[in-house]
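Of the protein chains in this complex, all but one are displayed in their positions.
After this line comes chain A, so read on.
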Amino acid sequence: MCTGSSVSDASFGPNVKILNSNSQIVELQTIIRDKNTSRSDFKFYADRLIRLVIEESLNQLPYSDCSVETPTGAIYDGLKYRSGNCGVSIVRSGEAMEQGLRDCCRSIRIGKILVESDADTHVAKVVYARFPDDIARRQVLLMYPIMSTGNTVLQAVNVLKEHGVPEDCIILSNLFCTPIAAKTVVGAFPQMKILTSELHPVAPNHFGQKYFGTD
């Protein structure tokens, strides 16, 4: 069976997958991390990386075999994705990934979660969540580009679980992840799939600010 173009990271178990790295992906990461990158370049290259991560996340969704007849009259043995998926973005930086998902799945439903960290205690707290009614029956693509501690994601997944989404039906799409965050999240939700483009001790925390231009 096809496994997509990502590999599992052995130290975090089979459910943490890293996009197959090549020089081009490293270039995108380099531009995003470079402090001298202009905002227009930043957004352009971030969108490219997001698109690649989203495409790879979609590879994690369940599918079944499907044969079709081509215009030449021959049969092509392809496959078909199940319907009943949805996206959930974590406000604000997760919303940067919504367009990438829309570009791949035109009419997909997208829910939102707003998690805020208390300025003093750093405790993350969900202040807003809005999902499709039947989210419990769907595969959920949870979008959040930067994970440094993993706390925000923990809260978001908790909310999803409260709404009846099984842990193994959640796929986390992420661009940059620290090993600490990966460890925290996997420890809390071993059944959830995590897809990232890079595991690196320093996360580019300026992502949301620069992407939306509020720095």
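In the analysis below, a contact is a pair of C-beta atoms (placed from the backbone, for glycine too) under 8 Å apart; a residue touches a chain by one contact, two chains touch by 3 or more; residues count from 1.
By our rule, contacts and distances are computed from a predicted model.
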Protein name (UniProt record) of the chain left out of view, among "Nucleolar complex protein 3", "S-adenosyl-L-methionine-dependent methyltransferase", "Uridine kinase" or "Ras-related protein Rab-30"
"Uridine kinase"
Hey, which of A:22, A:121 or A:214 is the one touching the hidden chain?
A:22
So which of A:58, A:90, A:181 or A:199 would be touching the chain we can't see?
A:58
Using the document's contact rule, name the residues of chain A that touch the chain not shown here.
2-5, 20, 22-27, 29-31, 33-36, 41, 44, 48, 51-52, 55-56, 58-59, 61, 63, 66, 68-72, 74-76, 78-81, 103-104, 106, 202-206
